[in-house]
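Let's look at chain A:
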Amino acid sequence: MTLLTGYGFWSPLVWLAGAAGATFLALLLWSRGRRDYRRGEGELPFLSGEKAEGAHVGAGHLYWGFVEGLRPYVERLRAFHTGFLGDYVAWLVVVLALVFLIVLVGG
Partner candidate 1 sequence: MTILAVLQVLILLLIVAGSVLAVGLKDLLASVIALGASSLLLALQFYLLQAPDVAIAEAGVGAALTTAIFVLAIRKTRRKEEE
Partner candidate 2 sequence: MSVVVRTIARILVPVALLFGGYVILHGHLTPGGGFQGGAVAASAVALLLVAFGTSAVKGLKSPLSVLEDLGGVAFVVLGFLGIGYTFFFNVLAGSGGLFGAPVAPGPNPGYLNTGGTLPPMNWAVGFKVIGGLGAVVVLFALFGGGDDR
Partner candidate 3 sequence: MIGNLPFVVCIVLVLLGLWALLFRRNLIKVVIGLKIIENGVNLYLVATGYVQGGVVPIWTYAPPDAAMVLPTPQALTLTSIVIGLATTALMLAFAVVIHRHKGSLDGRKVTELSG
């Protein structure tokens, strides 16, 4: 099962053993916890003061900060995806010009 790449190896078996060990450790730590602990009000998500029973955090809000952090970069990329056929062909022509330059001049 071991995949030798020539610069290292990858074995799912070793990984699985490691994962089993990690699980065992986690269980061990968990079993050391307080048995009298009950879920309380303390860790309910705060959703603008509403009672959070049955509330679903939509995909648009998940990782909000992560997505917002990337947004300036992504919006610039998104601006290229206009969806207009002329732009698609324009990109094809640009790539073709690039390939021509590399193949004819650079080669």
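The candidates were selected such that all candidates are chains of the complex that A comes from, given by their letters.
One rule holds in what follows: a contact is a pair of C-beta atoms (placed from the backbone, for glycine too) under 8 Å apart; a residue touches a chain by one contact, two chains touch by 3 or more; residues count from 1.
Here the structure is a predicted model, which means the values were calculated and not measured.
Only one option in 1, 2 or 3 touches chain A in this complex, and it is number 3. Contact residues on chain A toward candidate 3 in their complex (touch as defined above): 78, 81-86, 89-90, 93.
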